[in-house]
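Complex shown without one protein chain; remaining protein chains in place.
We call the chains A and B, going by the order they appear; numbering starts again at 1 in every chain.
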Amino acid sequence: MSDDYGHDEHHPSPWGPHDWGHGAPHNSFAPLIMAIGIGIFLLMFGNLFAFGEYDSGYLPMVFVGLAVIASSFIVWWRQDMSFDGTYEPRSSGVPFKNIQIRKVGVWVFLMSEMMIFTSLFSTYMRYRLGIPRCDTVFESGDWVEGVAVNCYEPASQLIASSWWHIAPGAINTFALIISSFTIVQALRWAHKPEGSVDEEVRRKRVYRYLGATWFLAVLFLTLKMVEWFIGFHVPEIGFLGIHEHEIHSLYSEGYLISNDHYQSHNYVDEATGAHMVANIKVSATMFYVTTGTHGAHVLGGIIGLTYLTYKAWTGAYKPQSAVSIEYFGLYWHFVDLVWVLVFPFFYLY
Amino acid sequence: MSRRLVIFSILALAMVVAPTVTSLPSGISGVKDTGCNCHGTDTSDSVIASISGLPESYNASVTYAVTVSFTGGPGSEGNANIGGFNLWASDGSFATVDSSTQLTGPSEATHTVEGNDQSSWIIEWTAPDSGKDVDFVLHTNSVNGNEGDSGSSGDMWNKAEATVLGFGPPPPPPVDPFKVLATLILVSSVLLSIVVLYVFYRNNPDGFEWEKFAPWITEWLTSTDHKKIGTLYFVQGLFFLGVGGIMAMMIRVQLSSPGNDFISQDYYNQFFTLHGTTMIFLAAMPLIAGFANWIVPLQIGAPDLAFPRLNALSFWLQPVSALLIFTGVFSGAGADTGWTGYAPYVVTETAHAGVSMWAAGQLMLVASSTLTGINFLTTIAVMRAPGMGWFQMPLFTWSILVANLMLFLSIPAFGVGLIQVYLDRTIGTGFYDVSAGGDPLLWSHLFWYFGHPEVYVVVVPAFGVISEVVATSARRSIFGYKSMVYAMAGIGIVAFIVYGHHMFTSGMSPTLRFVTMLTTMLVAVPTGIKVFNWLKTMHGGSLVYRTHTLWTLGFLVTFTLGGISGMFFPSMGMDVHLHETYFVVAHFHYVLVGGTVFGFFAAIYYWYPKMTGRMLDERLGVLHFLTGFISYNALFWPMHRLGVVGMIRRTHTYYITTDDFQALPEWAADWNMMISISAFLFFASNLILVANMIKSLVRGEKAPADPWGGWSFEWMTSSPPPTPSFDPHDIPTLKNANEHVANEPGKIGKWFQRLMVADDTVEEGSH
Partner (left out) sequence: MAGVTPLYDALWEDYILWSLFVGAITFGWLYHHTFYYRSDDGESPNVDDLKVGVFPKDYDNLRLEVTWTVLPFILIVWLTYISWAPLDAVWSQTGPDGYHGSECMEGESSNNYVDEGGYVRSDCYHVMSIDAQQWFWEFDCMELAGDLCSTDFATVEGETKPLLNLKAGETYLATLTSQDVTHAPKFTNFGMMEDVIPGVETNLWLPATEEISFLMLCAEFCGDNHAYMTAQVTVNG
């Protein structure tokens, strides 16, 4: 085609693997396939659900979309696997002089992520402050039995009602914080200069720390599902004075985005036995969508961690390529930070 | 011999054809001369023929009883025979009701022997379906009843004619506008593909082989090179500019007269929604991205963008999102909410099913724009050539930087809003469920927080182009480079605090109304600085008028007009009357088309030689400019006045003053018609550009590296540039004509740099 400045004639396949000696890939099928997969997924999801109605016929196609997205990741990673840090361009100009370009990119990306969570929090503030709380409405007596009243029922009413109830959330918080620690450890071991550590030890440490991070992230999502949908059983532990009881999931308590006649044992008038019925769609929506968006980011992290752990297991992280772990670590710290904000605002307050 | 054969054949043909021609009863040379052939008698005015029973206008397939009669002449009671008639109709069919009449053809009737003794006859005529007028010709013969010879001497006849009106042409079957749209898109795509294939063939006949096709298409589908991706964006942008234009024309046909019925209101609502969404997200933004992708790395001396694969992802998200956005369109269920998609209508079930896909498609576009923003911000921050400090970048690069900064900080809010709408419409969340306490104004805030910076995002790159073109055309440095940069940055910041002006009539608090009024007015100050700087650049210059110069001058006129008309809105006393009228439509089309699109036409004429290696034809370019500029102003200028007299936007039709009430004045209908015609002319004028591009690809003259005498780095490369655009090991250094050393970081740069801690395990250097 055109003059090539002395590149040799090799053309790495657009399906990967890629020879990073000559810079970033010039061709890749991954972007095209990813875009198509996202399109299929969104199209099918929009048919799977319509105004709360579920049409299971579209479920296979939704999975097809997800599979296409997954295959695009595979192509992307096939090209990235051979990356060993030799090609890591750095900034030439002020103010990021000598900082890796990819690191600058991650920070810029995190700026846009901040804007997403800011918008979600703004929505939360608007509704939380603008709609009267259900307990306030209940106490004011300004309700009629059988008529659903619009009020804001924060999830904390259910979750923060007992230590056992908050346990999954608290464990999750610690899990994320510890996972931020483990990923720093992985980076530290990967960074140790050549010769100062046995390569096999390095490999084991790095992939075990990365694996631990992965495990903690999966634990996070698992506990979240327990909290949302499954609930758990607390057995009798006599010597600790713990009675046997159920911790109900939010789902079984009726805390749902579709619930416009929510009833809770908190809102029963002791004198008359009348139940206050509340339309909690907005509050449930706020809770599930905000924590869900955060959860989606954790899921994204898990996908990235899968790749990193596998690559670490192959022993590819050496001091020269260790910085890739740092890029992910920046993202992961951000996810952790968002959780540290989400948890008190949505679980405790 | 063969000539004789031909003549013989013609004659034979004529003889075969001739007898099948039915001649009128009037014969060849006229009525009264020959009259009824069968009797060969004289005409007389004493005979009065008449046809009665025919309606004034017929209904299809209805049967009428027609009476033909005559008075006068020698025929009378007591004669052996009294009279006869011949009735011919141009259409329809006759049927006899008794034995006094007979048919001599499907639509010709005469008397029988039994009917000879009458002076009036009844016959049935069944009207045709055609709706055309039907002519009747009646000849009546008044018989004197004498014996001898053929019995016709002394008879007299006369003629009567009648015409029954039809009901006009049968109504055409209703047209499905989306079928029309789909057909237009399909046909133009096919034509374009054929032309593109032809261009390729002409350029390289040998390369046109099947074995070469697979690698070629793979290259285009997988390339991460900024130039290819730029071209892809460009093609997409121009294609959707055409699609959006077709939709606009359908809107204009509907509005060309009041009470028009060209497309139903249902379809109309979908058309204006898609026109807006297509033009902004699928035409304007990709065109900007196309130029940004092509030119920014060249201008800053970078071999490619910072993240090439991410760049490719940004692009591919766009055509796939277009498929989603247009889903439902061809089945008539496309989004019909307006491009602003106000809640709660956007989450109701009365809004069409396509709204969910419209939201989903735009979510993909949000992702695409965010990734583009990350890519460009990083590239411009980190990959500038040696010698190019922040204040030595070309102004087009600055404009892309400011635009991307605005874009990627504002679009996540829109993304969150879209997720909310998409979730409301799918899993049934309650973000905008009013009955549950949802707040429609929340959407307005999220949308306009993005929407207002968005319109600056599309216009600021045009500013960048204008700066480049004015300076190069005038052969001068741009006047006030630093203040141009500060003005763009100022616009970028103020853009975030003015969005309330879209919500003035929504019950805002008075304080906020005042504050937003002030900030909106203030945005005119940096914009004005830029306009004055451009004008001052021309001062003392030596202007060479190429097409890009003409479009730039056109921009200066139309954008200034648009900016001035925009000043009327923050003044609340006027906004309350002008909101949602055609004054708004005029304003934003002046700044979006007269601003962004004209700016990008200038960019096309300016950078096309660089991108393709061919020069565009200047004469076609001037023709494009003249026809486009004039038809554009005829199209949008009248809308200002229409808005002031109260024509509302987004309406399927409009009302003219009647005796009962005042509405729009009489001339509004004529003006709308004129606007519609201008719309078609404007659309047609842009086809000249397409023709020019194609012609130049086939046989344009080869372009040198620097046809216009620009100074920035893109003019150093060949036309088209190689891949990678610059040798990564040998990036050119920007020299500086100013004496002071300008590429040392300033105080802020130095302070910021100290905050950054680079790893100390590496050496200096960039690659």
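Keep in mind that, in the parts below, a contact is a pair of C-beta atoms (placed from the backbone, for glycine too) under 8 Å apart; a residue touches a chain by one contact, two chains touch by 3 or more.
Values in this document were obtained by computation on a predicted structure and should not be read as measured data.
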item: Visible contact partners (per top-of-document touch definition) of the missing chain; value: B
item: Among B:56, B:77 or B:660, residue touching the chain not depicted; value: B:660
item: Chain not shown: contacting residue from B:567, B:630 or B:756; value: B:567
item: Residues in chain B touching the chain absent from view; value: 265-266, 269, 336-338, 342-345, 348, 350-351, 387-388, 392, 434, 437-441, 471-472, 474-483, 505-507, 510, 513-514, 517-518, 521-522, 524-525, 528-529, 531-533, 535-545, 553, 556-557, 560-561, 564, 567-568, 570-574, 576-577, 579-581, 644-646, 648, 650-655, 658, 660-663, 705-706, 709-713, 715-716, 732, 734-738, 742
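Basically, only the chains that are shown with their structure count from here on.
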item: Contacting residues of chain A [partner chain B, same complex]; value: 1-5, 14, 23-32, 34-36, 38-39, 42-43, 45-46, 48-52, 76, 79, 89-102, 104-105, 108-109, 111-113, 115-116, 118-120, 122-123, 126-127, 130-131, 150-152, 257-258, 260, 279-282, 284-285, 288-289, 293, 319, 323
item: Residues of chain B touching chain A in the complex; value: 218-219, 221-225, 303-304, 306-310, 312-313, 315-317, 319-321, 323-324, 327, 349, 353, 356-357, 360-361, 363-364, 367, 370, 373-375, 377-378, 381-386, 388-390, 408-410, 412-413, 415-417, 419-420, 422-423, 425-431, 433, 435-439, 442, 446, 718, 720-724, 727-728, 745, 749-750, 752-753, 755-756, 758-759, 761-762, 764-767
